[in-house]
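Here the complex is missing one protein chain, while the rest keep their positions.
Moving on to subunit A:
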Amino acid sequence: MAPSVTKRRKLSHTDNGDEDDAPFSERFGGSPNDTDLSADDSTEVEDAVESDGSMASEDEEAALAKEEAHEGGRGKESIVNQKIRSQARRDPNTNKRRADIPLDGVYTAEIFKSNMFKLQVDELLEQVRPEYGQKQAPAENAMRSLKAIIERIPSRDPLSVHDAERYLMISSKVATPFPHPRPPRDAKYKLQYDRPSSINVAGSYPLKMATSAGEKLAIDLVITMPSAMFQDKDYLNYRYFYKRAYYLACIAAGIKESKEHKFKLTFDCLNGNHLQPIIVVSPSGDGSPDDFSGSKCRIHIILAAAEQTFPCGKLLPEKNCVRPTCSDDENSAKTLDPTPIYNATLKVDLSVTAYLKLLHATSSRCDAYKDACMLGRIWLKQRGFCSHIRKGGFGNFEWAAIMAMLLQSKPGAGVPLLSSGFSSYQLFKATLQFLANRDLSRVPFVFEANDTNLTRTEGTPIFFDGPRGLNILFKMTPWSYKLLQQEASIAVKMLADSTFDQFEPTFILRADPLSYRYDSVLEIPILSLIQDINEENFNKKFSETCRKLYNVLLRALGNRVTLISIILPEEETWPLGSSKPFVNREGRLLLGFATDSVNSERTVDHGPAAENKNEAASFRKFWGEKAELRRFKDGSILESVVWSQKEGSGPILKQIIQFILRRHISADVADKAIIAGNQFATLIPSGDIVGQSGTAPFLSIMNAFSALEKDIRNLENLPLQIRHILGADPQLRYSSIDPPRTVTHRQMSIPASIIIQFEGSGRWPDDLAAIQRTKIAFLLKLAELLSEHNPELTTRVGLENPSYPSQNQSFLDITTSSGHSFRLRIHHEREATLLERRLKDKTFDGTSREAAALALAVYKSSFLRIPAHTQAIQTLCTRFPAVSPSIRLVKKWFTSHLLTPHFAPELIELLVARTFLQPYPWNVPACATTGFLRTLFWISRWDWRYTPLIVDFSSAEERAGMKADEPTAITTRFEAWRRIDPALNRVVLFAASNLDPEGATWTDRARPAKVVAGRMTALARAAVAALKDNESMIAAGKASLLALEPEMLFVSSLTDYDFVLHLAPRYTRAGKAKKEARADNSMFKNLQLQAEADKGGELVGYDPVTLFTDELQEIYGHAVIWFYDTEGGDTVAGLWNPAMTARRSWRVRGGYSSVPLAGTGTRRGKGEEVTGEVDGVEVEINKEGILNEIARLGGELVERVEILKK
């Protein structure tokens, strides 16, 4: 069957096919909420809105009238259905016409990102859509009773402001929530209450665009105040808002006095706008008939006014509506500053109906609109945005309104930006593109209002909706707009990723936790910014201060940061009886900085040239005594600022912030401010990014390596030409925890592996063992030639793998006079062929074929994969400065939890590389801490049983990454592994990259085993949970920024293990390093040099602890799961493998040291003595005996054996 276009159409809705078939009446008007609440049914859709025009909300998306949904909705349904039908009729023709177009897009690939993406989106929408019907019935009942109560509230006669407020307080104990400044005592106007002209449910709930994920649903009950209450000039000087506040207080009092219910009432501000108080109705929670806690929602009672109450022109953004108290002269209005926020707030109250109309019309015109709105909601929520002024001022309503307007064509401007034929995903993506690509703060978007001249404030975005005369983005601040732009552009980038579907980062992950999103966070107590927090115009002053803070920091930090964001403490609702609480005295301002890793640690800031008088003066004024005139190498003379790089002066970012706060804000603020940034970097040596790269500590070894390479290439008389010399060691890819050589540690203790490959030659023997001998002969020759060529090099040939004759047998250690050591091995391609041949040869027994398979795997990883991996990581480290310290920090985490013996270093590096190559939903990490924390976060969510890790190194390069079929191939391979090994006995983690599509290179042979991988996940989860707790404490103002000690994430208790071996520190690497450091301070320089010369590199690579632990693995690896720190720690912990240690019947070859026990068989007969019958004897692992053996094996290496569990 050729898929018809009908099919295509269906899929292009986000609704499932079957849902599409459902009658619209059911989806639209059938829910019980629209039956009772609306008294009068209107007949025509348009009329419903216009005549009734009563209910609306400015809060969430705009509103859909009940009435409309009820009858009008049904009328609508038939139209829509007809449309669909007629389209279906036309379909066959279209089908024919399109027959020769390739049908690749039939199944959603074009209109959605991919099938998977679409299916997941469907699933997601399904889940977040609140259940209408049974579950919401209590809430709807509650709304009905609220409506009845409100309708019965008696009118109150006009009273003077003072009397009205006092009377309400005395009679009902309700404090009128007047906005600041409070109304003057001598106000001439009166406050009154009359029956509302309409009461309606509005907002996203009746529109069915609400989402119910996590937070409680808010249902808006909009009450329209009668127009008769207001006078012409009420839009001036807060008069409207005073009347509104009184009206709200009257409603609150009315509900409170009614005895029919048990609702809990509190005041709040709509979207944090103090001009718009609202009533929040919460369920009583006691199971009474009114209790609607089962519906998991709150009801917001919101006030609105009729649209024509005030003339539209007076409320445009550039007008002033708050006249100074000293003069009442109307004529001076033109010179007064505009009051855009005041005007817009008032406008919002008036245009509730207008937006309701707009959104409803759009949703009926464009099928996918609702779903796109829901996607937008989810996306915004996961980024911490909402309509609340303190949370960005960009929420669901703003999203829906912008999309609705972009769907309309601008007269004369050609095609609209969005088309109603788009799928929900296309709408969503195009809206994001609009947000990402336009700078609305520079070029305002004006919709159908060409003659309006808009005054602009620096950094504030404008999206002016002409017909309704409102700047939709009026609540946004410069920083929240920047953040929104950045988030949108990240989202556009990740949706453009053709390799991975990126569904999770787009909709599932939360992007707003401080520790993942920002590299540094600054904390300032509000009290230090503004002393008098009880002041009347606090709000104004506060927002001015924030703006100033933002501006000076922005100028001072320049391109060192990519984002500065101000996070304000949350406000709470307050009880009816009291006035709005003042700002919390303990409140703190948080400023998040996302830094640019290349620029953030720059020491010199260049200013304008000295000749440029004006700019230079401004620069000097800004920087004060810090500014100096400097002459630079290129001859230019520039104003500049220089920062100290000395130890103890702290990160440059911190220095700048401190200086700027002191100079431009106040000394008090500078003293009380706390700056937290990259705290975890202190846990590893040289963890901070110095200058412009994170690879500085490895500079010397890289130089030494290239010098050695040159030496080897310059050798004459080598029997064969060299093809290449490659690094194959963490130390040569900037990712060993400790830099190879430090000031106190001049001799590298572990030689860095390198691989040499000669050109092909037919003179190699065609025999595995003989090849190994020939390699040794080569190494001997190489050693001889090298020593001749450069007498400063010490060389010696070493042997390895005595138990595995088919693996590599030899290496050459080369130590330079500077203290660098390299371990060189020869790569010979023929080995692989011979091993493969042996693997396939049926004449060999199982053991030797098994050995061949192992040798082949070892060959592939050590000669092919590791060098390739090393190069890839090298490139990545130079490309992103934070990669190297992040890898080292993550390794430190693994090793601190004693996990390193189970995880190949390459695997850990891949985990970190993923954080940088697929950083979504964030930008690429700019410091070690964010790199580390985000990696942990990913690990904590890694469902390794069902998901492979796929890293695409090529995505960092210019030409875009993997082809689409590569991940598919990798996934197929992964699934194959899971099919052959469903119990995860062999491959537990699966980590592939474009360089290594096999995926099991680093994790084959249960490295790590399932239980260890589980421990990794558990530890990562614990760390992530600790971070989250800490973050919520910070958000609640209960904890300081520095409350979480970085070390906390690196300590795990030893009590989970069965026993622990404590090694003598004098043999461990860490212990030795400490001793050396101590010796370094006490010894004379010459003696010290002598001591080092004596060693002569003899002990390079000698590490008894590693030898000991390797032997433990080899001897007891099957009976004990070992945990230790491969980086020289002094703890070796063990867990008895439960599979091996269980009691079982006796066998000659037990596989481990056993203790014989009288079996259950003998205990059966009472009188019988213990005899030596086989069936009567069982064995158990001899734990004491084995521990004793281990202690004997370790000798003085083991200081103490601690038995934790018996």
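Note that a residue touches a chain if its C-beta (ideal position, glycine included) is under 8 Å from a C-beta of that chain, and two chains touch if they have at least 3 such contacts; residues count from 1.
As a convention for this text, contacts and distances are computed from a predicted model.
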Open item on the list: Just to verify: the chain that's not displayed, which of "B-like cyclin", "RRM domain-containing protein", "RING-type E3 ubiquitin transferase" or "ER membrane protein complex subunit 2" does UniProt list as its protein name?
Closed with: "RRM domain-containing protein"
Open item on the list: Going by the contact rule already stated, which one of A:R442, A:R773 or A:K1075 would touch the omitted chain in the full complex?
Closed with: A:R773
Task: Residue of A:G762, A:P791 or A:P982 in touch with the missing chain, whole complex considered - done: A:G762
Open item on the list: Touch as defined at the start, partner being the missing chain; which of A:K208, A:K541, A:R630 or A:R796 qualifies?
Closed with: A:R796
Open item on the list: Need a quick check: the contact residues on subunit A for the chain that isn't drawn.
Closed with: 2-3, 102-104, 106-109, 114-116, 119-120, 123-124, 127-128, 213-215, 378, 381-382, 507-510, 762, 765-770, 773-774, 776-777, 780, 783, 796-800, 802-803, 805, 809, 813, 833, 843-845, 847-848, 851, 943, 946, 1067, 1099, 1101-1102, 1104, 1107-1108, 1111, 1114-1116, 1119, 1143, 1146, 1148-1158, 1162-1163, 1170-1174, 1176-1177, 1180, 1182-1189, 1191-1201, 1203, 1206
